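Shown here: the complex without one of its protein chains, the others still in place.
We just call them A and B in the order they show up, numbering each chain from 1.
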Amino acid sequence: MKAQKHIKWSHYINYVVIAVATIVLGALSIAGVLPASYQIILENIAIAITLAVSLSMVVGFLGELSLGHAGFMCVGAYLGGKTVYVLAPIIGEIPALICGFIVGGTLAAVCGIIIGLPALRLRGDYLAIVTLAFGEIVWSIFMNTSEKSFGGALGMPTVRIDRDYLFVIALVVVLLCLAVTQNLIRSKHGRAITSIRDNEIAARATGINVTKYKLAVFAISAFFAGVAGVLLASSNYTVQSQKFNYNYSIEILVMVVLGGMGNINGSIIAAALITFLDIKLQTVLTGELAVLQDLVYAAILIVIVIYNNAPGLKGFREKYNIKNILAKLRKKNFDPSKSRDDEAKWDRVPTKIQMDEVLSVDVQVKSPYDPDKAGKGDN
Amino acid sequence: MSKVVLKTENLGISFGGLKAVQNLDLEIKEKQLYGLVGPNGAGKTTVFNMITGVYKPTTGKFFLDGEDLTGKGQEAINHKGIARTFQNIRLFNNMTVIRNVLVGLHNQPEFKCSMVESIFRLPRHFKTEKAMRERAKEILRIVGLEDERNNLSCNLPYGKQRKLEIARALATSPKLLCLDEPAAGMNPNETADLMSIVRRIRDEYNVTILLIEHDMKFVSGLCDEITVLNFGTVLAQGSPEVALNDPEVIKAYIGG
Partner (left out) sequence: MEIIETIINGLSLGGTYAMIALGYTMVYGIAKMLNFAHGDIIMVGGYTLFVTLSGMGRPIVGLALAVLVCVLLGVSVEKVAYKPLRGASPLAVLITAIGVSYLLQSLAQIIFTSAPRMVYVGGQDGLGYVVIGDLKIQKHILITLVCSVIIMVVLSLFVKYTKIGRAMIAVSEDKGAAQLMGINVNMIITITFAIGSALAAFAGFFMLMKSPSLTNTLGAMPGIKAFTAAVIGGIGSLPGAMLGGLFIGMIETIAQVVPGMGAYTVAIEFLVLIVVLLVRPTGILGKKRREKV
């Protein structure tokens, strides 16, 4: 019983860490000791975490690749940002920001459902390309709006919310996003979602409503991307639509992948680390040198994905896995193939994602064991 | 006369010009153990695919408890009460054994708990989770996998994976359970064990069972009635002794 309690507690460690950080940093900010540059870093980290956690729902748990996450963010940034801009002089900054979250998030969620509809018919690479197309369509539409409505190529002016407390609000959004995502994933609905990822045909045969869950995941994920967009709009004086092109979507995807697919805590750490490095390195690597960073990220991405997925490295992975080595040190007769407790597995879903099952030729059904068809000619 | 659970009328499907199954008339009565046998390519799995909604039949209809389910989707048919296993095992490989069964319990009315309730962690969430876990253990006990419940399903040996698939299908509390070659790849001991499990499932859960199998000992030892298919048409129907000794059937198997 005690062991179980310990494991349960570890489920909530990410909330605790972020909540404590929010309170401490918020207090420092009120006291006026937190430098503005750190406030800005914190805002950006919170935005990145929200994006990464919401994307990991689609990629890590539903098992569909979305390359258009920045598109949802764009919808939120423009429509939510506009709401804040219009309402702020009337009802004050904070209530306007909350209205902005609701408007931006909801409209992004509607887009999520619209883009989730093809997800019902398409899988894998095809869906990836449709989401990419969606993202590109969204920003190019805002790019061509008139100056009066959404600013067009010049960008849309937004309300810069006071940086003394915007990061606190952003961290609260992170906590909310985390709570929704984790509570959903660690419930019967989460099981249904991961069952679709693991084997869609079996999930259907087991009576899982695939349509409902796919749309729900796309909607929730898009909602938080939209909210992150509103945050981004509120941490700047303008929003530029080009920012939301597919490079941004891929940047978010990189965070999810580096954090370990389906590992929420990993995504959080990766998002925070990458954002922090991005901002810190901006001052060190100036001009043409800035690209060195991209080079290193790309190289790390390739190495990590190959290391984690190459079939040829399977034995090596199991032998030299930090988690397994630690567990071995703790317990002598530890078998890595056995998980100790079902609960502990909830947020540690393996990265193997079967995609492209329905549409492609390369269906990798485990070759059915061909039994010696005994008795076939007996009678 | 006990009531008819599954009834097919003139059921048939063709892929392009190939008539995979034609004129299939089945009548499976409550609590019956019904076998579907035939050489490879006879259309047995296609029949399963039709009555579980994977393929839409091109001709005919099928009824569960008198309700026409022809053309309904896989999920809807499962909700109405037909569950199945697959010839090439389809487990949720990244999940533990017990979670596979828990997914099967997902739609049971007694475990209803909306997404909102789960997200906000309302009391019903915890109550359902606990109850589902208990029920899942109970189902695993029947197929003898209770001790394996925290292992990843992909690490189970082949025979146990087949049993787990049965458990998952059973968890959806079906009226009709369709087993596609449940004994394939099992040794004689495991097969005998499986036979007793299938009987227990039928008796304890009041389900009707339709199974495809090549192992004739398994079929004749277990089934009350069988249908023999060849090239998509019915060769013989009746009790295993009668149907398997039908001259047409012997010809189909031995050739000539």
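The rule is short, and it goes like this: contacts are C-beta pairs under 8 Å (C-beta built on N, C-alpha and C of every residue); 3 or more make two chains touch, one makes a residue touch a chain.
What you see is a predicted model, and the numbers here were worked out from it, not measured in a lab.
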{"item": "Contact residue for the chain not shown (choose from A:211, A:240 or A:308)", "value": "A:308"}
{"item": "Contacting the left-out chain in the complete assembly, out of B:8, B:45, B:128 or B:191", "value": "B:45"}
{"item": "Chain not shown: contacting residue from A:34, A:51, A:130 or A:230", "value": "A:130"}
{"item": "Subunit A residues touching the omitted chain (full complex)", "value": "59, 63, 65, 117-118, 121-122, 124-126, 128-130, 132-134, 136-137, 140-141, 143-144, 201, 246, 250, 253, 257, 261, 288, 291-292, 294-295, 297-299, 301-302, 305-306, 308-313, 351-365"}
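Basically, only the chains that are shown with their structure count from here on.
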{"item": "Mean-CA-position distance for subunit B and subunit A (Å)", "value": "38"}
{"item": "Residue ranges of subunit A touching subunit B (in the complex, touch as defined)", "value": "179-180, 183-184, 187-192, 194-195, 197-199, 201-210, 216, 337-342, 345, 349-350, 352, 365-369, 371, 373-379"}
{"item": "Subunit A contact footprint on subunit B (complex, rising order)", "value": "39, 52, 54, 73-75, 78-79, 83-84, 86-96, 98-99, 102-104, 106-107, 111, 113, 115, 118-121, 125, 128-129, 132, 149-152, 155, 158, 168-169, 171-172, 184-186, 214-218, 244-245, 249-250, 253-254"}
